[in-house]
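Here's the structure we're looking at; comments come further down.
Only one protein chain is missing; all other protein chains are in place.
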Amino acid sequence: MSTVTQTLAPATLDRAAAHRGRRPRKLTAGRVGLYAFLALSAAFFLLPLYIMVVTSLKTMDEIRLAEIFAFPAAPTLDAWVAAWSTACTGLDCSGIQVGFLNSVKILLPSLVLSIGLGAVTGYALSLWKIRGANLLFAVLLLGAFIPYQVFIYPLVRMFSMVGLYGTLPGIVLVHVIFGLPIMTLLFRNFYSSLPPELFKAARVDGGGFWQIFVHVLLPMSTPILIVAAILQVTGIWNDFILGLVFAGRENLPMTVQLNNIVNSAQGEKLYNVNMAATILTALVPLAVYFLSGRWFVRGIAAGSVKG
Amino acid sequence: MATRIRRSAAPVVALTPSILIVLLAYVGTMLWTIWISFTSSRLLPVNSFAGSAQYERLFGDPRWLLAVQNLALFGVLFIGICLVLGFLLAVAIDQRVRAEDSLRTIFLYPHALSFIVTGLVWQWMMNPTLGIQESIQALGWTSFRFDWVVRRDMAIYAVVIAGVWQSAGLVMALMLAGLRGVDEELWKAARVDGIPTWRVYVSIVLPLLKPMIVTSVVLLSIAVVKVYDLVVALTNGGPGTATAVPAKFVMDYLFERQNIGLAASASTVMLVTVLCVLAPWLYSEYFRKAKGSAA
């Protein structure tokens, strides 16, 4: 190094004597291996996205060349237009836009109602002493883990008895029912983590159940509301089985329609249209994911923590 | 007096919808399904008790046995690979690498996608005539096979790949949170002691990540038992019945093959399985908490 001082004659001292300042960074084999592993993994995770996009921009003639990795010679959005407005499920050829609209119609009320109910339930269970509350919470917690198959058929019978089966309110109610455990857990944990003095002070000031909730707790619930919204938007949008069973022909959500377009099409399979429709279906949760950044991870963590 | 009553009534009023949901939609349906599994119901539910007849039929049904076998195979591979890959990814990202945020985003984005989207993409990539196999063979590696979705012996592994692609990022995110929670000074102490990095991860950090690992296993196990959409989109249970899984078995018997009793017995078996997975976890959670409050 150029900064070696005159007093440190190299002849009299070992090589280490000349060491000064920042330790030089060496590119070790381990470091190279690390980056190789990360690059390979990134390729594995990105490949399907790449192939989806590339395929959707190709013509069927190009796809028949069987060069799945190749970039489209002349990128075209034709497949996207077709997927949106003319793709067929059975005899109905009005594109995946039908499913998109259905999913929006299902999502919005389900989102508001499930978060609202979860917030109130979580609040009541966390801050108020109610007999049997722990039992209620335990059953809810278990409900979050039990496969839908256990509940589905009896629910179908109940819903048809009251005329909700295969209707928009029916599928919304189903989402509220199956969203309740995770929403309750989320809000209960959040409200339990607040300083208890806050709630005590509000009680001393004479606040009632709803007053405390609306005036004290809701204004400070923004973070958990965001997490809840992320979980529910992606969860409800990505749902397949509940939509398939409960939504009815008129309200099939986008995922169900997508699967119908791809897996039960007649005649030649239009892979470019299929992939365009797949991306369109993935767009909403992807947008949520990329816009929410670290909140998404928080949602995962919050959704997985113990009760 | 009036206000006191209202005050104590308000929380109960607020909980009424949840109580109704729990009683009707959870407990009620569960009990009903269990009861139906002990009846001779077929097309319609009937209340004639038939003992364990449905269960005997169920476990004599090769399709169900295959579904259970598939589930076990899928479960072991899916959970195992997700844990190992997720842990390695988290450790790799924890090495102060460049573009840490981008890498994390790349590894986790599949988890935002539905199993339907996941299944359809991988179905297309494994397309035997137009997919990856054809492209690689065109490069000269003519014996390359990646047509797993249409091969009876390999289709279940295709489901594993797609599942790992979707869920490994979740494990990565959980593990990374755990790694970031490790005391900085522990790392310093290990460096002063001259303990190799890999050894620190194995002997010191890994035991500290136990709660994260348990959480991951529970979440992945639940996903395994529930697996349905992925199979429907990727292989629709095929080729033939090669990728039959319990959830799909139940759905098929409920809505297509019209055998309510058999489906109910199958879903009861699923329920018991889930409870068996959950019980030790809930117990340890409870046990740990009891220990913590005593200290």
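Order of writing sets the chain letters: A and B. Residues in each chain are counted from 1.
By definition in this document, contacts are C-beta pairs under 8 Å (C-beta built on N, C-alpha and C of every residue); 3 or more make two chains touch, one makes a residue touch a chain.
Quick note on the criterion: contacts and distances are computed from a predicted model.
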Out of "Chemotaxis protein CheW", "M42 family metallopeptidase", "ABC transporter ATP-binding protein" or "Hydantoinase/oxoprolinase family protein", what name does the UniProt record list for the absent chain?
"ABC transporter ATP-binding protein"
Among the options B:12, B:177, B:195 or B:217, the absent chain makes contact with B:195
Those residues of chain A that touch the unshown chain are 3, 13, 16-24
Chain B residues touching the chain left out here are 183, 185-186, 188-196, 199, 203-204, 207-208
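Just so it is clear, only the chains that are shown with their structure count from here on.
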What whole-Å value do you get for the distance between chain A and chain B if each is reduced to the mean of its CA atoms?
15
What part of chain A is in contact with chain B in the complex they form?
34-35, 37-38, 41-42, 44-49, 51-52, 55, 63-64, 66-70, 117, 120-121, 123-125, 128, 130, 133, 136, 139-140, 142-143, 145-155, 157-158, 176-177, 180, 184, 208-210, 234, 237-241, 245, 255, 258-259, 262-263, 271, 274-275, 278, 281-282, 285-286, 288-290, 296-297, 300-301, 304-307
Residues of chain B touching chain A in the complex:
3, 6-7, 10-12, 14-15, 17-19, 21-22, 24-30, 32-33, 36, 45, 85, 88-89, 92-93, 95, 97, 103, 105-118, 120-125, 127, 129-132, 134-135, 138, 165, 169-170, 173-174, 177, 215, 218-219, 222, 225-226, 228-229, 232-233, 236, 246-247, 250-251, 254-255, 260, 263-264, 266-268, 270-271, 274-275, 278, 285
